[in-house]
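Heads up, one of the protein chains got dropped from this complex, but the rest are sitting where they should.
So that you can tell them apart, the chains are marked A and B in the order they are listed, and the count of residues begins at 1 in each.
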Amino acid sequence: MTAQDTADAVPELPATLWRDPEPKRGYDVVIVGGGGHGLATAYYLARNHGITDVAVVDKGWLAGGNMARNTTIIRSNYLLDASAGIYEHAMKLWEGLADDLDCPILFSQRGVLNLAHSPQDVREGVRRVNANRLNGIDAEWLDPRQALEICPILNISPDVRYPVLGATYQPRAGIARHDYVAWGFARAADRLGVDLIQDCEVTGIEVDSGRVTGVSTTRGLLTARKVALCAAGHSSVLAEMAGLRLPVQSHPLQALVSELLEPVHPTVVMSNAVHVYVSQAHKGELVMGAGIDQYNSYAQRGGLHVIQRQLAAALELFPIFARAHVLRTWGGIVDVTPDASAILGLTPIDGLYLNCGWGTGGFKATPGAGWCYADTIANGVPHPLAAPLTLERFATGALVDEHGAAAVAH
Amino acid sequence: MLIECPWCGPRDETEFHYGGQAHVSYPDDPSVLTDEQWARYLFYRDNPQGRFAERWCHGSACRRWFNAVRDTRTHQIVATYRTGESAPVT
Partner (left out) sequence: MDNEFRLANAGRIDRDRPIPFVFDGTEYLGYAGDTLASALLANGVHQVSRGVHSCRPRGILASGVTEPCALVQVEEPFDEPTLAATTVEVCAGLRARGLSGKGALTSRPDPARYDTMYAHADVLVVGGGPTGLLAALTAARAGARVMLLDDQSELGGDLLAETAPLEGRPPIAWVSGVCAELAGCQDVTVLPRTTAFGYYDDNYVVACERRTDHLGTAAPERTSRQRMWCIRARAVVLATGAHERSVAFSDNDRPGVMLAAAARTYLHRYGVLPGRRVVVFTTNDGAYQAAIDLAGAGVPVTALADARPEVPDDLAKACAAADIEVLAGHVVAGTRGDARISGACLAELRDGRLQGHREVDCDTVLVSGGWNPAVHLFSQAGGGLRYDSQLAAFVPARARQRVFVGGAARGAVTLADCLADGARIGAQASRTVGLSADAAPMPAVLQRTPTPSTALWLVPDPSGDYRRHYVDLARDATVADIVRATDAGLRSVEHVKRYTTVGTGHEQGKTSGVLATGVVATILGVDPAELGTTTFRPPYTPVTFAALAGTDRGALHDPVRVTALHDWHVAAGAMFENVGQWKRPWYYPRPGEDMAAAVWRECVAARRSVAMMDASTLGKIDVQGRDAAEFLDRVYTTMMSTLRVGRIRYGLMCRADGMVFDDGTVIRLADNHFLLTTTTGNAAAVLDWLEEWLQTEWPHLRVYLTSVTEHWSTVALVGPRSRTVLRRLAGDLALDNASFPFMAWRDATLAGTTARVCRISFSGELAFEINVPWRHAQRIWTELCDAGADLGITPYGTETMHVLRAEKGYPIIGQDTDGTVTPQDLGLDWAVSKKKRDFIGKRSFSRPDTARGDRKHLVGLLPVDPDLLLPEGCQLVADAELPAPPVPMLGHVTSSYRSPALGRTFALALVEAGRHRVGRRIHAVVDDRPVPVIVTDPVFYDKEGARRDG
(Lines give C-alpha, C1' and ligand atoms only; values in the text may rest on other atoms or scores of the structure.)
Protein backbone atom coordinates (compact mmCIF):
# COMPACT_ATOMS: atom_id res chain seq x y z
CA MET A 1 0.00 0.00 0.00
CA THR A 2 1.28 3.43 -0.77
CA ALA A 3 0.22 6.81 0.36
CA GLN A 4 -1.61 7.28 -2.93
CA ASP A 5 -3.72 4.21 -2.27
CA THR A 6 -5.17 5.37 0.97
CA ALA A 7 -8.65 6.52 0.17
CA ASP A 8 -8.84 8.34 3.45
CA ALA A 9 -5.92 10.65 2.81
CA VAL A 10 -6.72 14.21 3.74
CA PRO A 11 -7.85 15.93 0.56
CA GLU A 12 -5.71 18.76 -0.62
CA LEU A 13 -7.06 21.78 1.14
CA PRO A 14 -6.70 25.18 -0.43
CA ALA A 15 -3.25 26.64 0.11
CA THR A 16 -4.81 30.01 0.82
CA LEU A 17 -7.87 30.38 3.00
CA TRP A 18 -8.43 33.95 4.08
CA ARG A 19 -6.79 37.23 4.89
CA ASP A 20 -6.60 38.42 8.47
CA PRO A 21 -7.71 42.02 7.95
CA GLU A 22 -7.87 44.82 10.46
CA PRO A 23 -11.49 45.88 10.85
CA LYS A 24 -12.55 48.98 8.90
CA ARG A 25 -14.55 51.61 10.74
CA GLY A 26 -17.75 50.85 8.97
CA TYR A 27 -19.51 48.38 6.68
CA ASP A 28 -22.76 48.04 4.81
CA VAL A 29 -23.46 44.86 6.70
CA VAL A 30 -21.89 43.44 9.82
CA ILE A 31 -22.64 39.79 10.46
CA VAL A 32 -22.20 38.83 14.07
CA GLY A 33 -21.01 35.24 14.35
CA GLY A 34 -18.47 33.58 12.09
CA GLY A 35 -19.96 30.13 12.12
CA GLY A 36 -21.26 28.23 9.16
CA HIS A 37 -24.40 30.31 8.84
CA GLY A 38 -22.58 33.62 9.19
CA LEU A 39 -19.98 32.69 6.63
CA ALA A 40 -22.55 31.31 4.21
CA THR A 41 -24.63 34.46 4.63
CA ALA A 42 -21.61 36.63 3.84
CA TYR A 43 -20.81 34.54 0.81
CA TYR A 44 -24.33 34.68 -0.62
CA LEU A 45 -24.62 38.40 0.14
CA ALA A 46 -21.58 38.92 -2.03
CA ARG A 47 -22.32 36.31 -4.67
CA ASN A 48 -26.08 36.67 -5.09
CA HIS A 49 -26.59 40.29 -4.21
CA GLY A 50 -23.28 41.97 -4.95
CA ILE A 51 -23.04 43.25 -1.40
CA THR A 52 -19.38 42.94 -0.54
CA ASP A 53 -18.86 45.71 1.99
CA VAL A 54 -19.43 43.11 4.66
CA ALA A 55 -17.65 42.11 7.84
CA VAL A 56 -18.13 38.83 9.66
CA VAL A 57 -17.03 39.26 13.25
CA ASP A 58 -16.45 36.42 15.67
CA LYS A 59 -15.39 36.44 19.28
CA GLY A 60 -13.04 33.50 18.73
CA TRP A 61 -11.77 31.54 15.78
CA LEU A 62 -13.90 31.16 12.67
CA ALA A 63 -16.39 28.32 12.77
CA GLY A 64 -15.29 27.39 16.27
CA GLY A 65 -18.76 26.98 17.75
CA ASN A 66 -21.37 24.47 16.69
CA MET A 67 -19.86 24.35 13.22
CA ALA A 68 -16.82 22.64 14.73
CA ARG A 69 -18.88 20.41 16.99
CA ASN A 70 -21.72 18.90 15.03
CA THR A 71 -22.09 15.38 13.74
CA THR A 72 -22.22 16.61 10.11
CA ILE A 73 -25.49 14.95 9.15
CA ILE A 74 -27.24 16.45 6.16
CA ARG A 75 -30.79 15.56 5.26
CA SER A 76 -33.99 17.29 4.21
CA ASN A 77 -36.63 14.71 5.09
CA TYR A 78 -38.62 17.01 7.34
CA LEU A 79 -42.34 16.60 7.74
CA LEU A 80 -43.73 20.11 7.61
CA ASP A 81 -43.80 22.12 4.43
CA ALA A 82 -41.98 25.05 5.99
CA SER A 83 -39.11 22.90 7.21
CA ALA A 84 -38.99 20.77 4.11
CA GLY A 85 -38.82 23.88 1.96
CA ILE A 86 -35.73 25.40 3.48
CA TYR A 87 -33.92 22.14 4.21
CA GLU A 88 -34.52 20.85 0.69
CA HIS A 89 -33.30 24.16 -0.69
CA ALA A 90 -30.18 23.60 1.40
CA MET A 91 -29.88 20.04 0.09
CA LYS A 92 -29.88 21.21 -3.49
CA LEU A 93 -27.18 23.73 -2.64
CA TRP A 94 -25.14 21.03 -0.87
CA GLU A 95 -25.24 19.01 -4.05
CA GLY A 96 -23.32 21.66 -5.95
CA LEU A 97 -21.43 23.24 -3.13
CA ALA A 98 -17.94 21.83 -3.62
CA ASP A 99 -17.92 23.13 -7.19
CA ASP A 100 -19.52 26.40 -6.26
CA LEU A 101 -16.98 27.06 -3.54
CA ASP A 102 -14.13 25.38 -5.41
CA CYS A 103 -13.21 23.59 -2.21
CA PRO A 104 -13.44 19.95 -1.15
CA ILE A 105 -16.18 19.46 1.44
CA LEU A 106 -16.34 15.65 1.38
CA PHE A 107 -20.09 15.66 0.85
CA SER A 108 -21.03 12.01 0.79
CA GLN A 109 -24.63 11.19 -0.12
CA ARG A 110 -24.70 7.88 1.65
CA GLY A 111 -28.31 8.09 2.78
CA VAL A 112 -29.89 8.31 6.19
CA LEU A 113 -32.10 5.81 7.95
CA ASN A 114 -34.49 7.08 10.63
CA LEU A 115 -35.51 4.02 12.61
CA ALA A 116 -38.94 3.26 14.01
CA HIS A 117 -39.26 1.25 17.19
CA SER A 118 -42.98 1.33 17.91
CA PRO A 119 -46.21 1.31 15.92
CA GLN A 120 -46.43 5.03 16.65
CA ASP A 121 -42.92 5.56 15.22
CA VAL A 122 -44.04 3.61 12.17
CA ARG A 123 -47.06 5.81 11.62
CA GLU A 124 -44.98 8.93 12.00
CA GLY A 125 -42.32 7.59 9.66
CA VAL A 126 -44.79 6.65 6.96
CA ARG A 127 -46.49 10.01 7.31
CA ARG A 128 -43.18 11.80 6.87
CA VAL A 129 -42.12 9.71 3.90
CA ASN A 130 -45.41 10.41 2.15
CA ALA A 131 -45.17 14.11 2.86
CA ASN A 132 -41.57 14.17 1.68
CA ARG A 133 -42.41 12.53 -1.61
CA LEU A 134 -45.18 15.01 -2.35
CA ASN A 135 -42.77 17.80 -1.49
CA GLY A 136 -40.33 16.45 -4.06
CA ILE A 137 -37.94 15.07 -1.47
CA ASP A 138 -36.56 11.59 -1.99
CA ALA A 139 -37.84 9.30 0.75
CA GLU A 140 -38.74 5.66 1.14
CA TRP A 141 -40.26 3.51 3.80
CA LEU A 142 -38.24 0.37 4.48
CA ASP A 143 -39.13 -2.73 6.43
CA PRO A 144 -36.45 -4.06 8.80
CA ARG A 145 -34.96 -6.39 6.18
CA GLN A 146 -34.65 -3.58 3.67
CA ALA A 147 -33.05 -1.41 6.34
CA LEU A 148 -30.59 -4.21 6.96
CA GLU A 149 -29.65 -4.21 3.30
CA ILE A 150 -28.76 -0.54 3.59
CA CYS A 151 -26.94 -0.99 6.89
CA PRO A 152 -25.75 -4.59 7.34
CA ILE A 153 -24.57 -4.10 10.93
CA LEU A 154 -27.98 -3.03 12.17
CA ASN A 155 -29.49 -5.35 14.76
CA ILE A 156 -33.00 -6.11 13.53
CA SER A 157 -33.62 -8.97 15.92
CA PRO A 158 -37.19 -8.85 17.25
CA ASP A 159 -35.89 -9.90 20.66
CA VAL A 160 -34.30 -6.63 21.70
CA ARG A 161 -36.03 -4.22 24.05
CA TYR A 162 -37.14 -1.85 21.29
CA PRO A 163 -36.90 -3.77 18.02
CA VAL A 164 -36.50 -2.03 14.70
CA LEU A 165 -39.93 -2.10 13.06
CA GLY A 166 -38.95 -0.16 9.98
CA ALA A 167 -37.16 2.93 8.83
CA THR A 168 -37.48 5.95 6.65
CA TYR A 169 -34.70 6.30 4.13
CA GLN A 170 -33.49 9.36 2.30
CA PRO A 171 -30.86 8.30 -0.22
CA ARG A 172 -29.65 11.82 -0.97
CA ALA A 173 -28.90 12.53 2.66
CA GLY A 174 -25.42 12.12 3.97
CA ILE A 175 -22.52 13.80 5.67
CA ALA A 176 -19.91 16.42 4.86
CA ARG A 177 -16.71 17.55 6.51
CA HIS A 178 -17.89 20.42 8.71
CA ASP A 179 -14.62 22.36 8.93
CA TYR A 180 -14.09 22.24 5.20
CA VAL A 181 -17.58 23.55 4.60
CA ALA A 182 -16.94 26.51 6.86
CA TRP A 183 -13.55 27.18 5.34
CA GLY A 184 -14.94 26.87 1.86
CA PHE A 185 -17.53 29.55 2.58
CA ALA A 186 -14.97 31.66 4.41
CA ARG A 187 -12.46 31.50 1.61
CA ALA A 188 -15.03 32.23 -1.05
CA ALA A 189 -16.42 35.16 0.91
CA ASP A 190 -12.93 36.48 1.58
CA ARG A 191 -12.15 36.36 -2.11
CA LEU A 192 -15.25 38.39 -2.88
CA GLY A 193 -14.02 41.06 -0.48
CA VAL A 194 -15.71 40.18 2.78
CA ASP A 195 -13.63 40.95 5.87
CA LEU A 196 -13.46 38.01 8.26
CA ILE A 197 -12.51 39.39 11.64
CA GLN A 198 -11.63 36.94 14.39
CA ASP A 199 -11.06 37.52 18.10
CA CYS A 200 -13.53 40.39 17.85
CA GLU A 201 -16.25 40.08 20.45
CA VAL A 202 -19.36 42.19 20.12
CA THR A 203 -20.00 44.08 23.35
CA GLY A 204 -22.91 46.26 22.26
CA ILE A 205 -25.40 46.79 19.49
CA GLU A 206 -25.77 50.47 18.64
CA VAL A 207 -29.35 51.56 18.04
CA ASP A 208 -30.45 55.10 17.29
CA SER A 209 -34.15 55.98 17.08
CA GLY A 210 -35.20 52.43 16.44
CA ARG A 211 -32.57 51.89 13.79
CA VAL A 212 -29.36 49.93 14.15
CA THR A 213 -26.17 51.91 13.49
CA GLY A 214 -23.41 49.46 14.27
CA VAL A 215 -21.79 47.25 16.85
CA SER A 216 -19.19 47.97 19.47
CA THR A 217 -16.57 45.29 19.74
CA THR A 218 -13.42 44.46 21.60
CA ARG A 219 -11.66 45.78 18.50
CA GLY A 220 -13.55 49.03 18.36
CA LEU A 221 -16.81 50.42 17.03
CA LEU A 222 -17.95 49.19 13.63
CA THR A 223 -20.70 51.24 12.05
CA ALA A 224 -23.13 49.38 9.85
CA ARG A 225 -26.30 50.00 7.90
CA LYS A 226 -27.43 46.52 8.70
CA VAL A 227 -26.46 44.12 11.45
CA ALA A 228 -27.23 40.46 11.08
CA LEU A 229 -27.13 38.27 14.18
CA CYS A 230 -26.01 34.76 13.48
CA ALA A 231 -24.73 33.45 16.77
CA ALA A 232 -26.66 30.26 17.50
CA GLY A 233 -26.39 29.49 21.23
CA HIS A 234 -25.33 33.04 22.05
CA SER A 235 -28.23 34.69 20.24
CA SER A 236 -30.09 35.56 23.43
CA VAL A 237 -27.07 37.32 24.86
CA LEU A 238 -26.56 39.38 21.73
CA ALA A 239 -30.22 40.19 21.24
CA GLU A 240 -30.40 41.43 24.80
CA MET A 241 -27.77 44.04 23.90
CA ALA A 242 -30.36 45.49 21.57
CA GLY A 243 -33.10 45.11 24.15
CA LEU A 244 -34.67 42.14 22.39
CA ARG A 245 -35.88 39.10 24.21
CA LEU A 246 -36.02 35.87 22.23
CA PRO A 247 -38.05 32.69 22.63
CA VAL A 248 -34.82 30.72 22.70
CA GLN A 249 -33.09 28.59 25.31
CA SER A 250 -29.47 27.45 25.12
CA HIS A 251 -28.68 23.85 25.96
CA PRO A 252 -25.64 21.59 25.78
CA LEU A 253 -25.61 19.03 23.02
CA GLN A 254 -22.93 16.38 23.25
CA ALA A 255 -21.29 14.20 20.66
CA LEU A 256 -18.41 11.79 20.52
CA VAL A 257 -16.00 10.15 18.15
CA SER A 258 -14.26 6.77 18.04
CA GLU A 259 -10.88 5.76 16.73
CA LEU A 260 -10.39 5.10 13.03
CA LEU A 261 -11.98 1.83 12.02
CA GLU A 262 -12.17 -0.22 8.87
CA PRO A 263 -15.43 0.61 7.07
CA VAL A 264 -18.38 -1.07 8.75
CA HIS A 265 -21.14 1.49 8.63
CA PRO A 266 -22.03 2.64 5.14
CA THR A 267 -24.85 5.05 5.85
CA VAL A 268 -26.22 7.34 8.55
CA VAL A 269 -28.55 5.89 11.15
CA MET A 270 -30.73 7.96 13.43
CA SER A 271 -32.99 6.62 16.09
CA ASN A 272 -34.92 9.28 17.82
CA ALA A 273 -36.71 6.96 20.17
CA VAL A 274 -33.44 5.87 21.75
CA HIS A 275 -31.42 9.05 21.08
CA VAL A 276 -28.74 7.74 18.78
CA TYR A 277 -27.42 9.07 15.54
CA VAL A 278 -24.27 7.66 14.06
CA SER A 279 -22.23 7.67 10.90
CA GLN A 280 -18.74 6.61 9.99
CA ALA A 281 -16.74 9.53 8.68
CA HIS A 282 -14.62 9.07 5.61
CA LYS A 283 -11.44 8.75 7.68
CA GLY A 284 -13.02 5.84 9.52
CA GLU A 285 -14.11 7.21 12.87
CA LEU A 286 -17.61 6.63 14.17
CA VAL A 287 -19.27 9.95 14.87
CA MET A 288 -22.21 9.87 17.24
CA GLY A 289 -24.53 12.42 18.71
CA ALA A 290 -26.50 12.27 21.92
CA GLY A 291 -29.68 13.87 23.19
CA ILE A 292 -29.49 17.37 24.59
CA ASP A 293 -28.79 17.96 28.26
CA GLN A 294 -31.91 19.24 29.97
CA TYR A 295 -30.62 22.45 31.55
CA ASN A 296 -29.64 25.82 30.11
CA SER A 297 -25.92 26.15 29.66
CA TYR A 298 -23.22 28.07 27.89
CA ALA A 299 -20.45 25.77 29.11
CA GLN A 300 -20.05 23.65 25.97
CA ARG A 301 -20.14 20.46 28.00
CA GLY A 302 -22.75 18.22 29.53
CA GLY A 303 -23.15 15.25 31.83
CA LEU A 304 -21.63 11.84 31.31
CA HIS A 305 -24.93 10.07 31.94
CA VAL A 306 -26.20 11.37 28.61
CA ILE A 307 -23.24 9.72 26.86
CA GLN A 308 -23.67 6.51 28.83
CA ARG A 309 -27.32 6.30 27.91
CA GLN A 310 -26.52 6.99 24.29
CA LEU A 311 -23.89 4.26 24.09
CA ALA A 312 -26.16 1.74 25.76
CA ALA A 313 -28.76 2.49 23.11
CA ALA A 314 -26.14 2.37 20.36
CA LEU A 315 -25.01 -1.09 21.40
CA GLU A 316 -28.58 -2.35 21.25
CA LEU A 317 -28.71 -1.27 17.62
CA PHE A 318 -25.08 -2.04 16.77
CA PRO A 319 -23.65 -4.83 18.94
CA ILE A 320 -20.57 -4.73 16.73
CA PHE A 321 -19.55 -1.43 18.34
CA ALA A 322 -18.98 -3.02 21.76
CA ARG A 323 -15.20 -2.76 21.69
CA ALA A 324 -14.86 0.40 19.70
CA HIS A 325 -13.42 3.18 21.81
CA VAL A 326 -14.58 6.65 22.60
CA LEU A 327 -11.64 8.93 21.90
CA ARG A 328 -13.26 12.23 22.54
CA THR A 329 -16.52 13.70 23.69
CA TRP A 330 -17.49 17.32 23.41
CA GLY A 331 -20.39 19.67 23.69
CA GLY A 332 -21.88 22.52 21.74
CA ILE A 333 -24.55 25.04 22.67
CA VAL A 334 -27.78 24.62 20.78
CA ASP A 335 -30.40 27.34 20.68
CA VAL A 336 -33.80 25.75 20.99
CA THR A 337 -37.12 27.43 20.24
CA PRO A 338 -40.50 26.32 21.59
CA ASP A 339 -41.41 24.71 18.26
CA ALA A 340 -37.91 23.42 17.45
CA SER A 341 -37.84 25.46 14.26
CA ALA A 342 -35.57 28.34 13.43
CA ILE A 343 -36.25 32.04 13.59
CA LEU A 344 -35.06 33.81 10.48
CA GLY A 345 -36.08 37.29 9.54
CA LEU A 346 -36.55 40.86 10.62
CA THR A 347 -36.71 42.25 14.14
CA PRO A 348 -38.59 45.20 15.61
CA ILE A 349 -35.37 47.20 15.20
CA ASP A 350 -34.77 48.58 11.71
CA GLY A 351 -31.72 47.11 10.08
CA LEU A 352 -31.28 44.40 12.70
CA TYR A 353 -31.80 40.88 11.41
CA LEU A 354 -32.06 37.62 13.23
CA ASN A 355 -31.12 34.06 12.39
CA CYS A 356 -31.21 31.62 15.30
CA GLY A 357 -33.06 28.75 16.87
CA TRP A 358 -31.80 26.01 14.60
CA GLY A 359 -31.41 23.74 17.58
CA THR A 360 -29.83 20.53 16.47
CA GLY A 361 -30.44 21.17 12.77
CA GLY A 362 -28.13 24.06 12.05
CA PHE A 363 -25.36 22.34 10.15
CA LYS A 364 -27.55 20.69 7.55
CA ALA A 365 -29.30 24.00 6.92
CA THR A 366 -26.06 25.95 6.42
CA PRO A 367 -26.23 26.81 2.73
CA GLY A 368 -30.01 27.16 2.72
CA ALA A 369 -30.07 29.37 5.78
CA GLY A 370 -27.21 31.47 4.45
CA TRP A 371 -28.97 31.85 1.10
CA CYS A 372 -32.31 32.90 2.58
CA TYR A 373 -30.77 35.10 5.24
CA ALA A 374 -28.64 36.94 2.70
CA ASP A 375 -31.71 37.50 0.57
CA THR A 376 -33.69 38.75 3.56
CA ILE A 377 -30.90 41.14 4.55
CA ALA A 378 -30.40 42.39 1.02
CA ASN A 379 -34.09 43.03 0.33
CA GLY A 380 -35.34 43.88 3.78
CA VAL A 381 -38.20 41.39 3.48
CA PRO A 382 -38.21 37.72 4.40
CA HIS A 383 -37.22 35.30 1.67
CA PRO A 384 -40.30 33.22 0.77
CA LEU A 385 -38.78 30.06 2.22
CA ALA A 386 -38.09 31.90 5.47
CA ALA A 387 -41.48 33.56 5.66
CA PRO A 388 -42.99 30.93 7.98
CA LEU A 389 -40.00 31.28 10.31
CA THR A 390 -40.63 34.78 11.60
CA LEU A 391 -40.76 35.82 15.23
CA GLU A 392 -44.45 36.79 14.87
CA ARG A 393 -45.53 33.16 14.74
CA PHE A 394 -45.19 32.85 18.49
CA ALA A 395 -47.89 35.44 18.98
CA THR A 396 -50.26 34.19 16.30
CA GLY A 397 -49.78 30.56 17.21
CA ALA A 398 -48.76 29.58 13.67
CA LEU A 399 -45.85 27.51 14.92
CA VAL A 400 -43.75 25.29 12.72
CA ASP A 401 -43.90 22.54 15.23
CA GLU A 402 -41.72 19.91 13.64
CA HIS A 403 -40.95 18.51 17.06
CA GLY A 404 -44.54 18.37 18.22
CA ALA A 405 -45.69 17.02 14.90
CA ALA A 406 -43.13 14.36 14.28
CA ALA A 407 -40.92 14.17 17.34
CA VAL A 408 -37.98 14.01 14.96
CA ALA A 409 -35.29 16.46 15.84
CA HIS A 410 -31.65 16.63 14.81
CA MET B 1 -23.79 18.21 38.76
CA LEU B 2 -24.53 17.77 42.43
CA ILE B 3 -27.77 19.52 43.29
CA GLU B 4 -28.79 20.34 46.84
CA CYS B 5 -32.47 19.49 47.14
CA PRO B 6 -33.85 21.72 49.91
CA TRP B 7 -35.77 18.71 51.22
CA CYS B 8 -33.37 15.79 50.70
CA GLY B 9 -29.86 17.24 50.54
CA PRO B 10 -27.23 16.95 47.84
CA ARG B 11 -28.03 14.44 45.10
CA ASP B 12 -26.78 13.62 41.62
CA GLU B 13 -28.36 15.56 38.78
CA THR B 14 -29.77 12.38 37.25
CA GLU B 15 -32.37 12.35 40.05
CA PHE B 16 -33.78 15.69 38.93
CA HIS B 17 -35.62 17.13 36.02
CA TYR B 18 -35.40 20.63 34.83
CA GLY B 19 -38.12 23.24 34.67
CA GLY B 20 -36.52 26.30 33.13
CA GLN B 21 -36.76 29.83 34.44
CA ALA B 22 -38.14 30.29 37.96
CA HIS B 23 -40.49 33.00 39.18
CA VAL B 24 -42.61 33.15 36.02
CA SER B 25 -46.14 33.38 37.29
CA TYR B 26 -49.24 32.29 35.47
CA PRO B 27 -51.09 35.48 34.58
CA ASP B 28 -53.92 36.46 36.90
CA ASP B 29 -56.36 36.70 34.06
CA PRO B 30 -55.08 35.44 30.73
CA SER B 31 -58.24 36.60 28.96
CA VAL B 32 -57.26 40.26 29.30
CA LEU B 33 -53.84 39.76 27.73
CA THR B 34 -53.06 40.62 24.13
CA ASP B 35 -51.82 37.83 21.91
CA GLU B 36 -48.35 39.30 22.19
CA GLN B 37 -48.50 39.37 26.00
CA TRP B 38 -49.82 35.83 26.11
CA ALA B 39 -47.02 34.72 23.78
CA ARG B 40 -44.54 36.29 26.20
CA TYR B 41 -45.91 34.10 28.96
CA LEU B 42 -46.06 30.97 26.82
CA PHE B 43 -42.81 31.07 24.95
CA TYR B 44 -40.38 33.69 26.18
CA ARG B 45 -37.97 32.85 28.97
CA ASP B 46 -34.72 34.42 30.08
CA ASN B 47 -31.61 32.75 28.78
CA PRO B 48 -28.75 34.49 30.54
CA GLN B 49 -25.11 33.68 30.28
CA GLY B 50 -24.35 33.72 33.98
CA ARG B 51 -26.52 33.35 37.04
CA PHE B 52 -29.99 32.02 36.38
CA ALA B 53 -32.83 31.41 38.80
CA GLU B 54 -34.40 28.21 37.57
CA ARG B 55 -36.73 25.43 38.58
CA TRP B 56 -35.83 21.82 39.31
CA CYS B 57 -37.91 18.88 40.43
CA HIS B 58 -36.47 16.08 42.52
CA GLY B 59 -38.40 13.57 40.50
CA SER B 60 -36.61 10.43 41.63
CA ALA B 61 -37.07 11.08 45.30
CA CYS B 62 -39.30 13.60 47.09
CA ARG B 63 -40.89 14.80 43.83
CA ARG B 64 -40.75 18.35 45.09
CA TRP B 65 -40.20 21.33 42.88
CA PHE B 66 -37.69 23.89 44.11
CA ASN B 67 -35.55 26.67 42.74
CA ALA B 68 -31.85 27.06 42.17
CA VAL B 69 -29.56 29.88 41.20
CA ARG B 70 -26.98 28.39 38.89
CA ASP B 71 -24.29 29.89 36.72
CA THR B 72 -24.87 28.78 33.15
CA ARG B 73 -21.23 29.39 32.28
CA THR B 74 -19.83 27.01 34.88
CA HIS B 75 -22.81 24.96 36.10
CA GLN B 76 -21.95 26.08 39.60
CA ILE B 77 -25.04 26.14 41.80
CA VAL B 78 -24.93 29.18 44.01
CA ALA B 79 -28.04 28.43 46.03
CA THR B 80 -31.15 26.29 46.13
CA TYR B 81 -34.35 27.30 47.86
CA ARG B 82 -37.94 26.22 48.22
CA THR B 83 -40.75 27.19 45.92
CA GLY B 84 -42.37 30.34 47.15
CA GLU B 85 -39.18 31.74 48.62
CA SER B 86 -37.36 34.50 46.88
CA ALA B 87 -33.88 33.95 45.55
CA PRO B 88 -31.31 34.33 48.35
CA VAL B 89 -28.76 35.62 45.85
CA THR B 90 -28.95 37.20 42.44
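Here is the rule we use: contacts are C-beta pairs under 8 Å (C-beta built on N, C-alpha and C of every residue); 3 or more make two chains touch, one makes a residue touch a chain.
All figures in this text were calculated on a predicted structure; none of them were measured in a lab.
K.L.:
Of A:A131, A:I156, A:C200 or A:A342, which one is in contact with the hidden chain?
P.N.:
Going through A:A131, A:I156, A:C200 or A:A342 one by one, A:A131 is the residue touching the chain not shown.
K.L.:
Just name the one of A:A314, A:I349, A:A365 or A:A378 that touches the chain not displayed here.
P.N.:
A:A314
K.L.:
Please identify which residue in A:K24, A:R245 or A:H325 touches the non-displayed chain.
P.N.:
A:H325
K.L.:
Against the chain that's been left off, what residues of chain B make contact? List them.
P.N.:
Given the touch definition above, chain B has residues 1-2, 12-13, 17, 19, 25-26, 29-31, 33, 35, 38, 41-42, 55, 57, 59, 63-65, 74-76, 83-84 touching the missing chain.
K.L.:
Footprint of the hidden chain on chain A, which residues?
P.N.:
That gives, for chain A, the contact residues 1-3, 6, 9-10, 13-20, 60-62, 64, 68, 81, 84-85, 117-120, 122-131, 133-136, 153, 160-162, 179, 198, 258-262, 264, 284, 301, 303-304, 307-309, 311-316, 319-330, 338, 393, 395-399, 401, 403-406.
Rule of thumb we're sticking to: only the chains that are shown with their structure count from here on.
K.L.:
Could you give the separation in Å between the centres of chain A and chain B, each centre being the mean of its C-alpha atoms?
P.N.:
Taking the mean C-alpha position of each chain, the two centres sit 29 Å apart.
K.L.:
If you look only at chain A, which of its residues touch chain B in the complex?
P.N.:
Chain A residues touching chain B: 234, 236-237, 245-250, 294-299, 303, 305, 337-338, 394-397.
K.L.:
In their complex, what parts of chain B are in touch with chain A?
P.N.:
These residues of chain B touch chain A: 1, 13-14, 17-18, 20, 35-36, 38-40, 42-49, 52, 54, 70, 72-75.
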